[in-house]
Structures are given as structure tokens and as C-alpha cells.
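All protein chains but one are shown at their positions in the complex.
Order as written gives the chain letters A and B; numbering starts at 1 within each chain.
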Amino acid sequence: MTALGSAPRRAATPPPRRRLRAPSFLLALPAWFWLLVFFVAPVGLVLYYSFGYKPSLFETVATDRLSFDRYLEALSPTFASVFLNTLWVGVIGTILCLVIAMPAAYWIATKVPAHRRGLMLGLVLVPFWTNFLVRTIGWRVMLAPEGFLSEWMVSLGLGPIELLNTRGAVLIGVVYNYLPLMILPLYVAFDRVEGPLREASKDLGADRVRTFLTVTLPLARPGIVAGVLFVYIPLMGDYITATVLGGAQGTMAGQLVASQFQTAQNWALGSAMAVVLILTTVLSAVVAAAMLWLVTWPVRFATRLRIGGAS
Amino acid sequence: MTAPVVRRRRRPVTDVLLSVWGWLVMAFLFAPILVIVVYSFNDGRLLSAWGGFGFSAYEAAFANRQIVATVLVTIRVAIWSALLATVLGTMAGIALARRPGRWTVWFTALLLLVTVTPEIVDAVALLPWFVQLGTELGITILNDGIVRLAIGSSLFSTAVVAYLVRSRLVGMDEHLEHAATDLYATPFQALTRVTLPLTAPAVLSGFLLSFTLSLDNTIIAAFVSVQGSTPWPVYILGSVRSGLRPEIAAMSTVMLVLTLLVLVLVAIVLRRSGDSTAQIARTMTGG
Partner (left out) sequence: MTDTAAQAALHAAAEAHAGDVTLTGVTKRYGDAVAVDGLDLRIAQGEFLSLLGPSGCGKTTTLRMIAGFEEPDAGDIRISGASVVGVPPHKRHVNTVFQQYALFPHLTVAENVAFGLRRTRVPRSELGGRVVEALDMVRMRSFADRRPTALSGGQQQRIALARALVNRPSVLLLDEPLSALDRQLREEMQVELKLLQARLGTTFVFVTHDQGEALSMSDRIAVMRAGRIEQLADADTVYGSPASAYVAGFIGRQNFFTGTASGALVEADGVRLRGTTDLVAGTRVRAAIRPEAVTLAAGEDAGENRIVGRLVGISHLGESMQFIVESGRHSIVVLTPRPTAPRVEPGEAVTLSWSPADVAVFPDETAAPVEEPSA
């Protein structure tokens, strides 16, 4: 058929003009250019600045002498404690997000009737697309000692809420702000574990708990990893939640970086702190992955079954 | 014959617990938003202290020229940023899906880097960069607040649009384009008559997503905005320090309603194009 179709065509029109075919990446070129100029170059500049210094009160950075001094400064005890606190909030916040999101995502993916899942996802998305600052301010209103929640607590005899401007408030804020980012990939992951696989598991004698642990959870692993990264990475860099809910103490590394650029005008130190922040985020994620791999090793060993080659 | 037996398995406890948990999570997600909406009808002077029900906050918000100006800045920035991101991202997405090669690895890595870099790092990087280019190299357009803001919020969105377009095209058979060329279409015609219409839903949802992302952009905006073109989120951030007033809740409620309308539009467009709920969720989150 193809032969029949193309034969008269070849006679009627000139052969395909290869030279007109654009080079493969031409369409992506503008985006390449854009991201190189406004992402790679400026971030590279920050990396460069991080080896510089602040020459005088009125200048922000100088790079005529390069050294690691700013890194040493960034890791000095006062600042290091902020990085540790950031790590604490990041790890605990991510774990809380996972623990809260897992049953909710599983519920939407498997228990909510199929025709209502879209609505449920829409509801999860609504806060996700509400202004970040505004919803954080909503928590500020709720947690305020003179607010309605506090008054209810007092009338119940539980005393006023004294969470605002503490680490606890920051934790509530970040869990709230990043929860949709955890629920959605988990939902997609659970949704992909097809009904027949869960049915097969039950058919083979596994109850619902066993089925979840031995079939659903292992198969949803890529989604869990994605969700954890989606939450952990922006959470580590977040400083707005801490600014709105955490008070003036400055407990997150993001605030530290911002203040070096905005108030202290020390771009060199701020840049070094930004680099340390990225490295902390990446290294802690790698360490966590390695630990998880080691901890689950006995389980994986127990379920392994090797028969060995042909008989 | 035995009488018909009617027995049913009880709904397991775990199912009940799961749905209770699910609804609790929903309540948690909506609580602060409801609070903001309710407190936008607060007639008091301070946001968190209830001073009776009324619409004075809305009147005050629209009468406040500074608030109106910042909202207009934000909307203008969002339109420009969304246009930029959509054009750049769509072209990149088509190239990724239809012209794969060794370059795709590098480009995908770059997009990934853009999406995972903390916003604060982008922000602190763009500030000296704009200063450098704008004042020292004399590219004066970069001294314009709107331009700076639009560029700043276009970066992440470009990557998102590229993902969206790519995943839509990868899911579609390239035979359609081959069929077009078999029917005498030039490669350019195949692109404009077949590929682009096929991508249209992803392009449109990408545009709307970029728009809402830009409305939300706070961190980068806080760093790169210049005097006279303060965007709305930066104005709010400023009033967190100086004192929150009900006007903020009122204007936020208006913005929330507008954003929701945009979102519903995305969902409708995607459903029209035949996506399943899961696909829509994936598209909306850029996964």
C-alpha cells in the first residue's frame, strides 16, 4: 500500500528536501538561551561570589582575593545552629507530610468512588494554588493568642494557644504548605498500582494490611520518593513560612541568606550560605537514602527467593 | 430450594478510619483559607482581632491606591511571565519529544536543576545579576521592575511548560505527524497543522499554570522588585512586619476567586481533550 501510495507522489513532487529540516535542538534553543542567561549564569555568579569577601561597609562583594573563608564563616557555630535547625524542620516536616499524606492519598486513589476522585484532587489543589503567603497568614490568624481557636481552647479549659513565633508554628506552617505536593505524587503512585494486582494479592491469601505492605507500598515507591523530594527540597529553602509564623528569631537558613543580601549587604557571605544550603539539602537527601537502604536490607533479604538456573 | 441468603460483609474498620482521616486532611487543607475568607469580612482594624461583620475591608482595599497598584503590577507581570514561559516551554517541549538526541540529556538535566533549585537561591542570584547587566553593562530594560519580575517568575514556569508539552506529545503517536507528511505536508506545516493543535491543551494549561505560579511568586519578587513596581505578595510580606489589616484578606479573597476560576478553566480544557482524572492531576502538578 505504501509503495502504491508513494510512487505517483514521487513522480509529481521533488524529492524531500533534507537541507530544510531544522537541526534537532533548534526549537529548544530559545529556552536554552533563556535559562543559561537567567539561571545558569546568575547561579554561577553566586558560586563565584561565595569565594569573595565584603571589602567595606558600602560595598557588597569583592572577588580580587578568592578563599574558602566565607564558608568557614557560614559554618561558624552561630550560623551552623541555624542550618541544623533548618535540617530539623526539613526532616521532621517531610516525615510529617509523608505520614499525613499517605493515608489520605491512598484513600483518594482506592476508596473514593472513581467519578468523585477528580473533585477530591481539585480540593487538594485549591490550597496549593492559593497564595502561599496568604494561607500562611491564615495560620497566623488561627494561632494568634487572641484568636478564635485560642478562645475555644480557653473555654474548654485547655489554656490559650502559645504556638505563634515558635518552631512548632513553623512546623505546622511548612507541613500545611507542602502537604499538597506530597499528596499528589502519592495519589498518582497509588492510582498506578492497579486494582487487579491488589485483588491478586488478596486472592493469594493476603489480608488488606499484608496487601498494602507487600504489594501496594513497594510498587508506590517511586511516587513516595518523588513526593519526599518535592516536599523536602523547597521546604529546606523556605523562609516565608518561618518569617510569618516563626517570629523574629530567624530560624531557617533561607532567612539567613536573605538577610545577608537584604540587610547585612554581605553578598559574599550570603552566597556562601546559599551554596551551603544547597549542599546540606543534597547531602542530607543522599544520607537519608543510604540509611533507608541499609535499614530495609533485612526485610529485602527475608523476602528474597533465588532458585538458580535451569534444572 | 434454599431460601435466598442475603448477607453482606461489614465495611472494614480500616476503610472507615481512612475516610475519617481523608476528610480531616481536607479540613486541615481548607482551614486557613476559610479563615482568610471569613476574616475578609472583619470590620475591625487588625486582621486577627474580630471587630464585627461588614464589608469595610473590601471598600478599604479597593480605595487603597497602593494595594490596587500592587495587584495590577502582579497581574501584568503574570501575563508577561506566562507568555514568555509558554512560548519558550512549548518550543522546548516539542523539541524534547520529537527531536530527541544527545542534547536532550543535558537539557533535561538543566530543566531538572531549575525545578529543584530552592527559590531563595534563584532570588539571591538574580539580584546581583540584574544589577550587573542593568547598570554596569547598560542593558537598561533590565532596570524596569516589570521586566525583572516577569523574567524572575518565568524560569520555573518555562521548565513546567516544557514538561507538560513533552509528556503530552510523548503520549501521542508520532505516526500522526508522519501521516501528515505522507499527505504532502511540509515539516513546517506538519508542525503547525498537526503537532501544535495536538499540544494545544498542554500549552493552554501550561499558560494558565504559569500565570497562577507567577501570581504566587513571592521570594524572587521580594529580591528583584524595584521601587514603584512592588508586586502584591511583596506588599503582603511587608505588612506582615508592619501589621496585618483586613484589607489584605479582602483582596486575597478576590484573588482566590479569580485563581479558582482560572483553575476550573484548566480542568475543563483538559477534560474536553479527553484526559482522565489522574492525567489531569499529573498535568496540573507537572509530573
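Keep this in mind: contacts are C-beta pairs under 8 Å (C-beta built on N, C-alpha and C of every residue); 3 or more make two chains touch, one makes a residue touch a chain.
Bear in mind that the values here come from a model prediction, so they are computed numbers and not experimental data.
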Note to self: With the missing chain put back, one of A:59, A:146, A:162 or A:194 would touch it. Which one?
What the structure shows: A:194
Note to self: In the complete complex, the non-displayed chain touches which residues of chain A?
What the structure shows: 194, 196-197, 199-207, 210, 214-215, 218-219, 303-311
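Keep this in mind: only the chains that are shown with their structure count from here on.
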Note to self: Using Cα averages as centroids, what's the distance between chain A and chain B in whole Å?
What the structure shows: 16
Check: Which part of chain A faces chain B closely enough to touch in the complex?
Finding: 5-6, 9, 13, 20-22, 24-28, 30-32, 34-35, 38-43, 45-46, 49, 60-61, 100-101, 103-104, 106-108, 111-112, 114, 117-118, 120-127, 129-142, 144, 146-148, 176, 179-181, 183-185, 187-188, 191, 208-209, 226, 229, 233-234, 236-240, 243-244, 254, 257-258, 261-262, 267, 270-271, 274, 277-278, 281
Item checked: Contacting residues of chain B [partner chain A, same complex] -> 12, 14-15, 18-19, 21-22, 25-26, 28-36, 39, 47-50, 84, 87-89, 91-92, 94-96, 99-101, 103, 107, 110-111, 113-114, 116-129, 132, 151, 154-155, 158-159, 162, 182, 184, 186-187, 212, 215-216, 218-219, 222-223, 233, 236-237, 240, 244, 248-249, 252, 255-256, 259-260, 263, 267, 277-278, 280-282, 284-285, 287
